[in-house]
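After the structure tokens below, expect a handful of questions from me.
Every protein chain except one is present and positioned as in the full complex.
Take a look at chain A:
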Amino acid sequence: MKSTQTDLNNSIVHQLPLATVLVDLSFNLIDASHTWHQFFPSKKDLNNPQKIFTFFDGHEGCTPELLEEYLIGNDIRTIRHSVMGKDNLQWLESTFAPWFDDNKTIQGTIIQTIDIGRQIQKDVELEQTKELFQATTEINHIGSWEYNIETEKLSWCKMTKQIHEVPENYEPNVAEAIEFYKQGYSRNKISMLFHKILQEGTSFNERLQIITQKGEEKWVAAGGKAIKKEGKTLKIFGTFQDINQQVVAEKRTKESERLLTTLIDNLPINVFIKDKDSRKILVNKAECSYLEASPDELIGKTDFDLYDNTVAKTSRDEDLEVMRSLKPMLGEETINVRKDGSITHFLTSKIPLLDLEGKAYGLIGMSMDITNLKQKEEQLRNLINVTAIQNKKLINFAHIVSHNLRSHSANFSMLLDFLIKEKEPKEKERILGMLSSASDNLLDTLENLNEVVDISTNVNLDKKSLSLNEGIKRVQQNLSAFLEKNKVEVTNTIDESIRVMSVPAYLESIILNLMTNAVKYRHPMRVPQITLTASNEPKGIALSVTDNGLGIDLERYGDKIFGMYKTFHNNKDARGLGLYIIKNQIEAMDGYISVESSVNKGSVFKVFFNEENE
């Protein structure tokens, strides 16, 4: 009976799927499942009872003493042990439970063993993950938080507390946590996000500002994710990262970038960057407005696309030289001609752009528009020329004045000296007569000089459009007696419609002087003839006065003919002033006078009026 029962028991135990062994009170192995023997291979004959301890030989974590304690214990105990298997360490877990018979009498111990290798591995992995997580957290200043919806409890990890600068024993709640966010945008945002994750389970990750316990303002990245079970949010898990340095650095970079862009863009200088092939890769506002195009239209263009060919060639040569020599070109005066032909003067600098190996991969160019300066310089040069001419005239005039006045005063001194020494009354009277004529001469001279000064000081000349013929007729009327007496033949071929720009008084003075000169210096053997003609010249009308008089040896007198006090004929009427005065009048109106003459044939004086007002 007992034997049958044992057999029955035996056969059942053998088939148990879980590794199981039965041990009697004497610690002998009664029976074991086949699965158990996979963990504990049988070492001897199964018929001879064997002590259970022998099977645990070589197992780490369970000494025979410990086993015995477990075997005699009246409760269920678990032990973990390991043994070196064929290839690797095998982790096992054995559970000891007391074995009772029907009468509840203790018979021995049932031991069940399971392979816990995979679980151990997971434990190790978990441990590693935790360490990794910890390290990541510390390095990146990432903290975490958790909110339990049921208990309404908020918990912060150590790092989160450090970021908030609160002590480690600080216990936050939701209201306090939200209070840490900076008033305004940050606080409003986090309140809204937290509300949304509670209601709808929407995850978030936002950059916001907090003010720590110690009052420091910080940028943080706060994230939250709802942990759900069967569609219901149980917990919210979140991250909390200190990104202050990052944000501050980013802001600083952006600020300096913006500063640089603003600076380059608003410089009143054309700035451009060119690549190796002289294609523009950056242009500022000034460059765009100069070329009347948008940056997009200019990027990728070369000077050949934008400027006159010769200018582009020169510019390209400069670029190549700068990139070849690596020496900047500084403050060179350059001339740009745009496609429409307009010319701009620039002060240009080109600086090579070097890569890490020190090779040029392009250049920065800066051009300052100095067209205005150039124009001013030109104006100034013209002004200097005008001044130099004026100055020369003035010195000449001063010498003439000094000479003339001095010659009169010298005469006075001389005559007065004679007068003082003279005893004879008759001679005295003669000297007095001389003195009076010297005084008359002086008055004449002063009058003449006054006339000249008048022209030179008439700065605001009011030129008017005048009929040339009307002017001539008026002069002819004034001279009618003089012309008649000398039997002058006047031929006037000028069209009635011709008008000239002139100061009215000057026009009459010019015609009067030229006509009287033609008569004064007439040929003694001929009837004086004066021919007046007009012609169209580039700047306006030219009046020609032709006579058949004595003529002047221009080779000999050339430049002196219009000089002051220059007379060339033995003529008592000659003052040497008429031509000097009209030349000054004509030049004061921006015109000029020319003369052609041959001795004994006659002269042609040609007056060029200037129609322009400036």
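Keep this in mind: a residue touches a chain if its C-beta (ideal position, glycine included) is under 8 Å from a C-beta of that chain, and two chains touch if they have at least 3 such contacts; residues count from 1.
The working rule: contacts and distances are computed from a predicted model.
Missing chain, UniProt name from the options "Response regulator receiver domain-containing protein", "Phenylacetate-CoA oxygenase subunit PaaJ", "ATP synthase subunit a" or "ABC transporter substrate-binding protein": "Response regulator receiver domain-containing protein".
The missing chain, though absent from the display, is touched by one residue of A:99, A:418 or A:592; that residue is A:418.
Screening A:76, A:234, A:281 or A:410 for touch with the missing chain picks out A:410. Seen across the whole complex, the unshown chain contacts chain A at 399, 402-404, 406-407, 409-415, 417-418, 434, 437-438, 565-570, 574, 576.
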